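With one protein chain withheld, the remaining protein chains of the complex are depicted in position.
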Amino acid sequence: MTVLDEGIARPREDEARAGAWSKVHDWAVTVDHKKLGVMYVVSALGFFLIAGLEASLMRIQLAFPNNDFLPPTTFNRLFTMHGTTMVFLVGMPMFFGMANYLTPLMIGARDLAFPRLNSFGFWLFLFGGLLLYFSFLGGDGLYGAGTAPDVGWFAYSPLTGRAFSRGNSTDYWILGILVSGLGSTATALNIATTIVTMRCPGMTYLKMPLFVWLMLVNCILTLVILTPLTAAQVMLLFDRFLGAHFFDTQAGGSAVLWQHFFWFFGHPEVYVLILPAFAIANEVVPVFSRKPLFGYPFMVGATVMIGFISLSVWAHHMFVVGLSPAANTFFAASTMAIAVPTGIKIFNWLGTMWGGKIRFRMPMLWCTAFVFSFVIAGLTGVMLAVVPWDFQLSDSYFVVAHFHFVLIGGLLFNIFAAIYYWYPKVTGRMLSERLGRLHFWTFATGFYVTFLTMHFPGLLGMPRRIYTYDAGRGWDELNLISSLGVAVQAVGLLFFVWNLLWSLRNGEHAGDDPWDAWTLEWATTSPPPEYNFEQIPVVHSRRPLWDLKHPQDPDWKYE
Amino acid sequence: MLAAPALALGAAADDVHPIPSMFDPVSPPAEMIRGLSFLVMGIAAGILVAVSGVLFWCVWRYRARPGDDREPPQVYGSDQIEWSWTIVPVLLVLVLFLATWRTIDEIEASEPPPGSLHVTIVGHQWWWEIRYPDLGVVTANELHLPVSADGARRPTYLTLESADVIHSFWIPQLAGKMDVVPNRTNRLWVEPRATGTFVGQCAEYCGTQHAKMLLRVTVHEPQDFERWAAAQRAPAASDASVAEGRAIFQSTACINCHALDGTVADGSFGPDLTHLMSRATIGAGAAANTPENLRAWIEDPHTFKPGVLMPAMKLDDQQIDSLTAFLVTLR
Partner (left out) sequence: MTAAPGTMHAPQPPPLPATWELPSKGRVGMAGLIVTESSFFAIFVVAYLFYVGKSLTGPYPADVLELPILSSICLLSSSVTIVLAVRALRAGSVRTFGAWWLATILLGLEFLIGTGIEWHGLIYEHGLTIGTNLFGTTFYSLVGFHALHVLVGLLLLTLVLLFTAFGKLHAGHAERAEILSWYWHFVDTVWIVVFTVVYVIGV
């Protein structure tokens, strides 16, 4: 294969129209990273709507004290399924979907390293998720006891033991997550290998787009933490089916060991969820500020630091289980330490915006809202790391508000940014800016009403995961306001879903490079052909398209 | 003769602080936490104002003006700036860490002084067993403590254990929470400086009725506390007029789970009923402890607390009346 300088692909328009059945067949058997990426994101959006519905039902129940809209068993199932779904079936596949679609395009490759493994990983994820949801039917049908799991998304033992969780609902939780976890491990391995082995000529590690850097760190992190969860779940299965005693407190087993295992996975998992959000901001903020990302090498360093430190902070979820003061002090220190590289990231985004000419199109609006929300999320995170205060805040609604600021204000806002930013690349059509603004203002307002308010019942002593509460504890109005905010968010989501569907046929034609951006995915057509690039591109800097567009003043002179 | 102490007890028991706010502490651990939280909130507020100020300044000052299509100067970064905004957060984090460290030591490392009260709390699905090993008192869900004063300190050291799954003991106005873990013993200390009744509840999800596993702590003047303890130590009331209810109690499944001093009942799955009527609530806070509620509870506890482990007793109306009449004598 000859390698041409600035050789950018021009695909041929030779895609024949095919019948509906053959289209389904194409999608089902595809090993194309772009189709799999789209399937990941679409499945994640589907699960997102389901989990959002579950959240809405819970907020209706909690709107008033002593409400009996839902019985306790149903409420407990809903928060278990909501949390499990959002983490494993929304956050993770969003990450894998974006990484799948964009990584090869950004590094100038034609596909992932192992395309068939990629397909395998996706279908494992999807069927794992369906298995989890089958519990709503199958749990009752098979044993007559229990339906969906009701043990909480972190499934603390011994509540998950045979003695306290009869029937098969907990088994569905274990197996659903275990199966989709194997898929995630496979895909993480695949993406990391792709980044290491398939970068186009000239793209050294320090010339990769930061998005790709973050995906690499994230995949390695996934490889290190996901199998420990699998191992712990296998132990739980052994306990439940073979009569083993890993978490059996009656036989000398330890209830706290599960927490160590789970959070050794669970806390880095939070970073696995949030790093893709950072990755998106790293692409969107520079393009819309019209400047290169400020302090690229420091951003890389901060990312790697976050990856490492995140492996040593897990027990900050366990400050109230009675660890020794020394252990609590250590985990407080490591948890606070991670605030430093996270702060560096925020400062660098601000440094990128400073002195730019910021275009507030939809992606940038979401990213700006993200930066503000994430500052709040980070600060409440530091509050939770202050161990003695955590003795009060742990497992209260303050924590719930905190991590929704991380996962909605942090992750979801940037997923929206990413969808507005890359939808034109994927579909060839722009999303409607008018519907987009309606979506932005309603959803962001609803989010702040719900979750800013939610901090306060926590400070007033409201524990999480209670299906009802007595009147007069000072929580009544706050909960009502939180619940009303959900209705506003739901309206925002309707605008969003409508925009996605409407623009597919009616959106403006996007062209190859609607945002005047700088990374390689904008060098090919929208949507890209199956082979991505006719000729493998060659790069000399972090912004190959800037170099193309500004031949007199290319980036490689300064990097 | 009984009226006077009852009145005195009533004073503390009726002075209920309904809002369990961590910013309204009445005991040293909670007070230390509030002090620390003010420091942290101050620093956080400063950071929030500074960072969001810069953000809004950028949004306003550097927004693209219509018609201006030229690219801004391309700035790639600055090592000096990077190091400075690395060092400032490091210093802030160091301050927070040192303050945290000190408070951890103050709260966690303190040894019980002589004269402390020892109480054992055992978490059950979904109620609290409360034992005073030095006083020979056993009760449930409602913890009674003496008030502490500068000259006469009466701190209480709680030993936390669980009979089944993980629970968490949390009275925000007295102290931070501490998990109640099976096969493990945790400790917590409180030292209330004000009389009255303070509320809290289980803070770790423990199954179906996690929401109705409430706690009440009544803090008494020292002499009232002694009187309460003496009343709890007294043998169960034995009123001949309710012998029929007593017989029903002893001949049904009640005795498998409940203990009642002076009868054959010595179960440990449910609360001790010896002085049932001295408690303000039934079902770990599910309902006020009135004869009507008690009757309805015995008939079917699931109307108050769906999923509770106590079954509906399936007695006829007259049996329930007799049983209730017996139970309400257990002062």
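Should a chain be cited, it is by its letter among A and B, assigned in written order, with residues numbered from 1 in that chain.
Here is the rule we use: a contact is a pair of C-beta atoms (placed from the backbone, for glycine too) under 8 Å apart; a residue touches a chain by one contact, two chains touch by 3 or more.
All figures in this text were calculated on a predicted structure; none of them were measured in a lab.
Taking the full assembly into account, the omitted chain touches A. Among A:Gly301, A:Pro325, A:Gly355 or A:Pro554, only A:Pro554 touches the chain left out of the display. Interface note: of A:Leu137, A:Ala163 or A:Val196, the residue touching the hidden chain in the full complex is A:Val196. Interface note for the absent chain: among A:Leu78, A:Ala113, A:Met383 or A:Ala444, the touching residue is A:Ala113. Screening A:Met235, A:Ile358 or A:Leu431 against the full complex identifies A:Met235 as the residue touching the chain left out.
Screening A:Ile225, A:Met336 or A:Val399 for touch with the missing chain picks out A:Ile225.
Interface residues of chain A with the unshown chain, by the touch rule above, are 3-8, 113-114, 185, 188-190, 192-193, 196-199, 201-202, 220, 223-228, 230-232, 234-235, 238, 242-246, 251-254, 257, 261, 264, 538, 540-541, 547-549, 551-552, 554, 556-557.
The rule is simple: only the chains that are shown with their structure count from here on.
Distance between chain centres (mean CA atoms), chain A to chain B: 35 Å. Across the complex, chain A is touched by residues 18-23, 29-30, 32-33, 36-37, 40-41, 44, 47-48, 51-52, 54-55, 58-59, 62-65, 68, 70-78, 81-82, 85-86, 89-90, 93, 96-97, 99-101, 103-105, 107-109, 125, 164-166, 168, 170, 172, 175-179, 181-184, 186-187, 199-212, 214, 285, 306-307 of chain B.
On the chain A side of its complex with chain B, the touching residues are 71-73, 76, 150, 152, 156, 158-159, 163-164, 249-250, 252-256, 289-292, 294-298, 320-322, 325, 328-329, 332-333, 336-337, 339-340, 343-344, 346-348, 350-351, 353-360, 368, 371-372, 375-376, 379-380, 382-383, 385-392, 394-396, 459-461, 463-470, 472-474, 550, 553, 555, 558-559.
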